[in-house]
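With one protein chain withheld, the remaining protein chains of the complex are depicted in position.
Chain IDs A, B and C follow the sequence of writing; residue 1 opens each chain.
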Amino acid sequence: MAHIHLQDGALPLSALLLWWATAVILLLVCIWLVRRRRTTDPAVITIAAFCTAAAFAVFQVSLPVFGGVHINLTPLIGILTGPFIGGIVVLIVNLLSAAIGHGGYGMIGANLILNIVEVTVSYLVFRVLARLTSSVFTRAAVATVVGLVAGNLVMIGIIVVSGVQGVTLGLAGMIQGLSLIAAVNLGVAVIEALVTGFIVDRIARARPDLVRGAS
Amino acid sequence: MSPSHAGPCSHHTGPVGRDEIIHVDCASHRYPDGSLGIHQMCFSVRRGEIVALCGSNGSGKSTLIEHLNGLLTPACGRVVVNGNEVGAGDCTDLWKTVGVVFQRSEDQLFAPTVLDDVMFGLRNLGFSPEEARERAQKTLDLLGAGDIAAKMPNYLSGGQRRLAAIAGVLAMRPDVIALDEPTSDLDPRHTAIIEEVVRSIRERDGISVVLATHDLDLAARLADRVCIIHNGSIIAEGTPREVFHDEEALRNAGLAPPLVVTLYRDLCRQGLAKPGVFPVTPDELAAQISGMSHDPSAPGNVVAGTEAEYRTGTGR
Amino acid sequence: MSPSHAGPCSHHTGPVGRDEIIHVDCASHRYPDGSLGIHQMCFSVRRGEIVALCGSNGSGKSTLIEHLNGLLTPACGRVVVNGNEVGAGDCTDLWKTVGVVFQRSEDQLFAPTVLDDVMFGLRNLGFSPEEARERAQKTLDLLGAGDIAAKMPNYLSGGQRRLAAIAGVLAMRPDVIALDEPTSDLDPRHTAIIEEVVRSIRERDGISVVLATHDLDLAARLADRVCIIHNGSIIAEGTPREVFHDEEALRNAGLAPPLVVTLYRDLCRQGLAKPGVFPVTPDELAAQISGMSHDPSAPGNVVAGTEAEYRTGTGR
Partner (left out) sequence: MPGTALSSHVPDPDLISYLAERNTSWFSRASPWTKAGVLVWLVVAVTVIPSLLVTGLLLSVVIALYASCGLPVRRLAGWCVMPVVFVVSLVILMIWSVPGAVLFSLPFPGGPVSLTTGGLSLLFLLVGKALVTVIYSLTFIMTTPMAELSAFVSRALPSPADQIFLLAYRFLFVTLATLAAMLTAIRARGGLVSGVVSQTRLMAEVFGLLFIRSFERSERVMKAMQSRGYRHDLIAATPVTWPGPGGIAVLAIACCALGAAVASGAAGGAGI
């Protein structure tokens, strides 16, 4: 849920360009690494594509708890595909989301930065936890919470650095307001962690080959 | 009942019959993208009968089925189930009366194990976990699938999946079970098992069955009544004997007559079978050909062996 | 060729026949999860023939097909295609020789439009985009599906999807096309179209066809040779006439004999048909029954009407 739900027109142009440039560099690194590691392996392409389609489909459903929560499963993408392919997957999910009005086009740059952080952090935490616990559910849930908290910190950083246009709130006031949002997001993160934990657990039981180090 | 080519809908409009558990009255439904679902559809299901809905792909069979348990509501016309009109407030419990087994059973099994899945509907009905578990296991046993209870749906074969999906609906003891293309991707052995299950659902449990299929041979073997559906309306209705010998209706609906009917027609043309008897199963046809030395009204005696073969699933 | 119950594999081991384009020699494959794919499988395809692989779900049909174009390699035994042994370095181009149309055609159409999809294999063969486009369009036209070229696969009916998938393989002009359950989810009208396409692939293009199916009626209508496959091995092989009257082999494989065969057997028992003729299509059976007044070796004359009906797809 740590999508920056800022639509177009909220951030100043200089900030948009800064975040876009950063995101493009991160993406090029992802693409370069994917290309270098496996050049024409259709498995990489197809699995990434179906993760994208499934993640986007899930993003369209509102959970029937707390009046309808949408989850966007970036930590799950990280856990299943790793950080590099995950970066490409979140790019496409963001493009598709912007096309139907969920998040502005200009915001894709900023969203990508924090999504790549979420994907990478969740992936690493999930891998590292394998040494501490054998419970796939726990690993996935903790990885999700840590990933989403990291994403939230990045989000606050991005908004504070950019400043919302026309808002005259001081830095302290801005951070106060954003902390409130972060708190709400944290609540949602707990739900998303449970859901992700269940999903990864389910996948690991049905298809252990798909979750690295599941058994 | 004589074969009736349903004309304008008003012919059917009227009070709900006494033994009718489902009464669809001139219902129409169009999808948001403009494609036709059903159009002035009149259809009914009586207690304890097996009705086959026969039509080609896209003729409206599945749309009709989704109307029967309230997944869709008709844009005009009405659907009356157990005396309650769908969409009139009372119908939120429709899923208790009409159970649906969808065409793709793999999308229907969402719980981690088969037993959990069969328990799902029972828990929604208010059973305690223990009662639900017991009843779910009993239903699976009845279908001869007790051994798959603990399995994950992913690891089931197509036929087992179908049985699990049927168990999930049957456990809830609805008054009607609708099966959408229950045998479309199964081999003859599994088809025979599903056939036997459908028969037992009706005979042992007294549940009405609605069977959507494009396999007319299957319909001929199972159904008491057949409805030919085309472009969202029923264009012919009657017993298999009546409908499957109605060449024109089948041709209009884009369906091929069962093989038995084709053969019978050839044989009549050559004077080897008596016209006007209309066999629909191989047994009846064989009895026909073996001719007039046997009593054609008792075909079971003539080919008892074949019939037995059918029941055990070695025959088709 | 007489029906042969394949015994130990060594019976078949030997040099590749001169007109054999595919020669599978005692090949075995087991999946990582321990389930059996094929076991001591011996199988061959000759130039220009239609071979039907008949078996129940899970008998090993699909596994064998995936061996034919190198998606799988046998753990032991060998697969020789066009004189080259699979897995011996030369087989990377196997996909050019053997085209596979998979059971789920929707998963085989992965490009944005049908034309893009048919072009995919051609581009991989080294055709320029222009040549590929022209050839793809021509193939679609040949199959009578030229009008769906610009469509998205999502919006195709089941039958159109199957045609598009066949076009994608046919455009590449392989020597063999393998079709896995090509009609399992199609209604009779679309089944008839696919049947006609299979005939024309062989007759017009001279391409051998391997047809995996559990529909023995379909196999009886199309195949020159039938292999009954069970538990990963071929347990009977011969012409449809020979194999489909081999009750024991069919029973072992869990298959039901075609309806025509069942009827014929009943009629023989009653002395209404001559034993030892073994009809496999309704035409032949009708000719049989109409008896000895017609020449049984020319069944086409007797029931030309029925045959014509079949071709146009109104019959099944």
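Quick note on the criterion: a contact is a pair of C-beta atoms (placed from the backbone, for glycine too) under 8 Å apart; a residue touches a chain by one contact, two chains touch by 3 or more.
Because the structure is predicted, anything quoted here is derived from the model rather than measured.
Can you list the shown chains that the hidden chain touches?
It touches the following shown chains in the full complex: A, B, C.
Among A:Thr52, A:Asn111 or A:Asn152, single out the residue that touches the unshown chain.
The single option touching the absent chain is A:Thr52.
Which residue among A:Leu26, A:Val89 or A:Val117 touches the omitted chain?
Of the listed residues, the one touching the omitted chain is A:Val89.
Could you please point out the chain A residues that touch the chain left off the display?
Those residues of chain A that touch the unshown chain are 5-13, 16, 27-28, 31, 34-35, 40, 42-54, 56-58, 60-66, 73, 76, 80, 88-89, 91-92, 95-96, 98-106, 164-169, 174, 177, 180-181, 191, 194-203, 206-207, 210.
Could you list which residues of chain B touch the chain missing from the display?
31-35, 37, 62-63, 66, 69, 71, 95-96, 99-100, 102, 104, 106-108, 110-112, 120-121, 123-125, 154, 168-169, 172
Under the stated touch rule, tell me which residues of chain C contact the chain that is not displayed.
66, 69, 71, 95-96, 99-100, 102, 104, 106-113, 115-116, 119-121, 123-125, 129, 132-133, 150, 152-155, 168-169, 172
Convention: only the chains that are shown with their structure count from here on.
Among line, ring, star, complete and other, which one matches the pattern of chain touches?
Looks like a simple chain-to-chain line, open at both ends.
Count the C-beta pairs in contact for every pair of chains, then give the pair with the highest total.
Answer by contact count: the chains B-C.
How far is the middle of chain A from the middle of chain C, if each middle is the mean of its Cα atoms, in Å?
A distance of 47 Å separates the two centres.
Approximately how many whole Å separate the CA-defined centres of chain B and chain C?
Between these chains, centre-to-centre, one finds 31 Å.
At least two other chains touched by the same residue of chain A: list those residues.
Not one residue in chain A touches at least two other chains.
Mind pulling the chain C residues that touch 2 or more other chains?
none
Looking at the complex, which residues from chain B come into contact with chain A?
Within the complex, chain B contacts chain A at residues 112, 152, 154.
List the residues on chain B that touch chain C in their complex, please.
My answer: residues 56-58, 157-159, 184-190, 192, 214, 217, 251, 254-257, 259-260, 262-263, 266-267, 269-270, 272, 282, 285-286, 289-291, 303, 306, 314-316.
Okay, in this complex, where on chain A does chain B touch?
202, 205-207
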